[in-house]
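Only one protein chain is missing; all other protein chains are in place.
After this line comes chain A, so read on.
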Amino acid sequence: MATLATPARPVAATEDVRPVRRRLGPGAPIRFGGLIGIAALLGAWVVGSATGLLDPRNLTEPWTVVATAGTLVENGRLQESLVTSGVRAALGLGLGVAVGTVLAVVSGLSRIGESLIDGPIQVKRSIPTLALIPLLILWLGIGEPMKVITIALAVFVPIYIHTHNGLRSIEGRYAELAETLGVSRAEFVRHVVLPGAMPGFLLGLRFAVTSSLLALVVVEVINATSGIGHMITLASNYGQTDIIVVGLVVYALLGVTADAAVRLIERKALSWRRTLAS
């Protein structure tokens, strides 16, 4: 039922009488709403530690974590580990993205390519990458190549799937147009195929970033002599909860930063449809 809401005191000269329906949706967004939950959780941690409800052996006090982070930065261990982990993740991600994109384009543009590539990748997709680690250790040892390749293997699947899907959903009429304009194969790929597949690719990239961090943690915790994961494993052996928490915070920061970077790329690369979304 529409109710007629008549203002009790008519404000100024302009009249505003309109039927208003009861709102069923969630309403206007709260500013910085996403941060409120995080702040509440941090607050609970501080209160819990201060009142002694949280045993420091299970979870260190927040101020100890900050102090430990300071010490780790001072003696350089944190930066060193961060750089090692960051380089690993970046190399694996870069390799996986490149391979996944090339395979998606080849498989999307040629039927022979599709017959050769698509089947094996669908099979690979059903094997969790982490289950391949024992085999990769036998083949590549436990050095950096094994770690980078494990991350790349985890990354290329989502990139392939989403880019291939994006590419296949480009409308055929654009290919027809390109034919009438007499563009070359290379121009077609550059001006029609790649930009058309970009939304799919970027979706794949967001999944890929998450996968790369997951694979990073696993390869670093299993067998590493450097990196954030190694730092955490050592701390675990000596019961240093504070160092473990610092490591986890660094992982969280890595994830958030990477996701923000992808969103930024998305905003830039998809500006042609930004006004549609907003």
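Keep in mind that, in the parts below, contacts are C-beta pairs under 8 Å (C-beta built on N, C-alpha and C of every residue); 3 or more make two chains touch, one makes a residue touch a chain; residues count from 1.
The definition used in the following text is that contacts and distances are computed from a predicted model.
The chain not displayed here is annotated in its UniProt record as "ABC transporter ATP-binding protein", chosen from "ABC transporter ATP-binding protein", "Glycine--tRNA ligase beta subunit", "Xanthine dehydrogenase family protein subunit M" or "Fe-S cluster assembly protein SufB". The hidden chain makes contact, of the residues A:V183, A:L214 or A:I265, with A:V183.
Within the set A:V192, A:L248 or A:I265, the residue that contacts the chain not displayed is A:V192. Residues of chain A in contact with the chain left out of this view: 173-174, 176-184, 187, 191-192, 195-196, 198, 272-273, 275-276.
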